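Complex shown without one protein chain; remaining protein chains in place.
== chain A ==
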Amino acid sequence: MKRAHRVAHARIWTILAFALPLALFAVLALRQTVPLDRPPVLISAPEGEAVQ
């Protein structure tokens, strides 16, 4: 029989070995990228004027 900490260790890593890569790749997949056709400079409308 394994000592208690070895059992806990095995359980923790059985979860982490699957959950951690999944979480990492899910976050990377959700990552937002800027559109390719964005203007080189961010243009904001002057205050008080309607944005077209």
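Keep this in mind: a residue touches a chain if its C-beta (ideal position, glycine included) is under 8 Å from a C-beta of that chain, and two chains touch if they have at least 3 such contacts; residues count from 1.
Heads up, the rule we're going with is that contacts and distances are computed from a predicted model.
One chain isn't displayed here; going by UniProt, is it "RsbT co-antagonist protein RsbR", "Nitrite reductase/ring-hydroxylating ferredoxin subunit", "SoxXA-binding protein SoxK" or "Carbohydrate ABC transporter membrane protein 2 (CUT1 family)"?
Going by UniProt, the chain not displayed is called "Nitrite reductase/ring-hydroxylating ferredoxin subunit".
Residues of chain A in contact with the chain that isn't shown?
Counting over the whole complex, chain A touches the hidden chain at residues 1-6, 8-10, 12-14, 16-18, 20-21, 23-25, 27-28, 30-33.
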